[in-house]
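In this view, the complex is presented without one of its protein chains, the others remaining in place.
Moving on to chain A:
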Amino acid sequence: MKPLQKQIGTGMNRVDGRLKVTGAATYAAEYELPGLVYAVLVGSTIAKGRLASLDTKAAERAPGVLAVVSHLNAPKAPGAKPAGKDPSQPQTVGNPLAVFTDDKIRFNDQPIAVVVADTLERARFAAGLVKAQYAQEAHQTNLEANRPQAFLPTQAKKNPKSPVADYQRGQVDAYKTGALKLEAEYVIPTEVHHPMELQAITAHWEAPDRLTLYDKTQGTMATRRDFAKQWGLPEENVKVVATFVGGAFGNALHSWPHESAAIIAAKVVNRPVKLMLTREQMFTMVGYRPHTWQKIGMSATADGKITAITHEATGQTSTYEEFTESTLGQTRMMYQAPNLTTRYRLVALDIGSPIWMRGPGEATGAFALESAMDEMAHLLNLDPLEFRLRNYTDQDPERNRPWSTKFLKECYQAGADRIGWSKRQLKPGMLRDGDWLVGYGMGVGTFGAHRGASKANAQLLPNGTVLLQSAVTDIGPGTGTAMTQIAADTLGLDPAKIRFEWGNSSFASAPTQGGSAIVNSVGPAVQEACLALKAKLRELAAAGNGAFAAARPEDVAFADGHLTLNGNPAARATYADLVKQAGGTAVAVDSKPGPDGQKYSMYSFSVHFAEVRVHPLTGEVRVSKLVSCADAGTIINEKTAGNQMKGGAVGGIGMALMEHAMIDDRFGRYVTKDLADYHVPVHADAPAVEVFFVNQPDPHVNALGTKGIGEIATIGVAPAIANAVFNATGKRVRELPITPDKLI
């Protein structure tokens, strides 16, 4: 028999690629259930106040309308609390805005009613007939104006060890007394995830106490938990299906008002209800990367050693949830600085809650830190790469313990070679290509190599196929493909014989897809499930065949229709017999992170190098080349991993050059409402991104050696571009995005 090719590390095609490109993959809004009806939300047109009256009569009389539901008539979900801060919850509060519980308006476009009709068009028409009167109150939507009201997050008040609590090593604000110092403020605007697939849910009460949701979510288990709690149901009575998710970038990490609304609507009309947001609603009620102000103070010695950094950040949150993110974490561990201060604050505004957006706070923080590194290198007249090398950390300066692995220097080298860093001039504005100025910049990224507990189920089917199941979602990174590869190598089985099923809360519990943690967490669960299956099969085979009893699990091999033993061609046990025996082969594992997380600091690292062209007359910026290098541990699939890096880099181009959701503070309402005025990069903005992986296993995170890719693909890209723009023009832009008006 031909030895099986090892799958891990190859660029195996996506297991669902064909389904996706042929349109056969089913997304949340594509479940055509019998009796399905359509819901459209009505949003508030003020940012703060009370609903004085709501006239739904015309809408109710409109053709095809089944119900108009609002706080006036919504059935009470037993577990739904009115929106408000729940300080018992860390990070973002697990108390999503429960719709229709009261008459309060907390942000503009907050759902105030939902209209259900037999067709989408009729629902939309009727939604336009709902008339609201408001008792308006003065609102606040401007971060800058409200910074004096910034506060320490509740979780930091309760726990001084919290990652968002004030941090200190060495002397406080020591940079102020440094000989060579800089002080600069950096701002990122609100950015919105805008995956291609709009947020959508199909809610179906299969019985008065049994709810099935076909939902766009990154975590089937989390969504199940939230809505079981909201409706006071046992978790097993709620089923969440998210087999295909058309991108999310974080905006499906939370439960949102439209989901609550669809479930209420389905309850009222007692039929399955589909609700899909409009692009406009994607701005207002499903999160965003929060507008954040930052300030960095940094001092260094004349020979380029950092002596102190103070990094402050103030981010925006809503009035009803305290959303925090790790904006300052990397500043504490990235460079060797004996004196280091971080302070994180929030401002509560009358806008919907933010949520993590790819690279989350780290991408925001990296814009400030990596820009400041470039500014300091310029002050020192040092090459910014050399400056980073002089402050390289061989162990974690925050926790004073070793890194599990760190191959960032290798990334620096590979990236510098590939971008042609030697062409870079220390002095800005020196290089030209025709009319255009040319510049080079770099930015570093890092993100915790997180691993969470995860279960997995595996069984051998009589036809010789192995079926694996996990509740994990695949929002685009290729999770299903990577898991198939891991199973194939662990079992020694052709990947065509493996069926990995995902995206269903009825499957084995898995963490939410996010924080670059899925291969780290679900990967070992799949690996362990496959090992357990092998052991079980050997045991079952041993009962009927002595040769198997004596064998080691790793010698068990899969052949056509039966198991064999390496080194003993005569031994065989047919699948049909094995399955019949003992009534099945199912195994279940519960895979948990090991103790190494206490001994080592575990991070993925990346560096991005950008070459840009800037037009001196028009201020247009073109990224002509991008090289992204990552130390992300073992690479399971070089194609999907490369795709993550490229997609993250393009997201970084958007962050650097164009993404900006704008609010008119007089109305507390977004003026950017669609993809014609909220710009994301188009093909012409994205150069071919060159990707390099160190591909060295990290033995401490898990047995596969993975560290995670999704976030570091974006973190550090925006400052690399901003630094390249400085190198090209001598203009330092500290407020993103870098649009032409800021350069001319």
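In this text, contacts are C-beta pairs under 8 Å (C-beta built on N, C-alpha and C of every residue); 3 or more make two chains touch, one makes a residue touch a chain; residues count from 1.
One rule holds for everything that comes next: contacts and distances are computed from a predicted model.
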In UniProt, the chain not displayed here, chosen among "ABC-2 family transporter protein", "Anti-sigma F factor", "Glycolate oxidase iron-sulfur subunit" or "Xanthine dehydrogenase family protein subunit M", goes by "Xanthine dehydrogenase family protein subunit M"
Where A:Lys274, A:His450, A:Lys497 or A:Lys673 are the choices, the one touching the absent chain is A:Lys673
Residues on chain A that touch the omitted chain in the whole complex? 45, 121, 124-125, 128, 435, 615, 617-620, 622, 657-658, 662, 664, 666-667, 669, 671-673, 676-677, 679, 681-685, 737, 739-741, 744
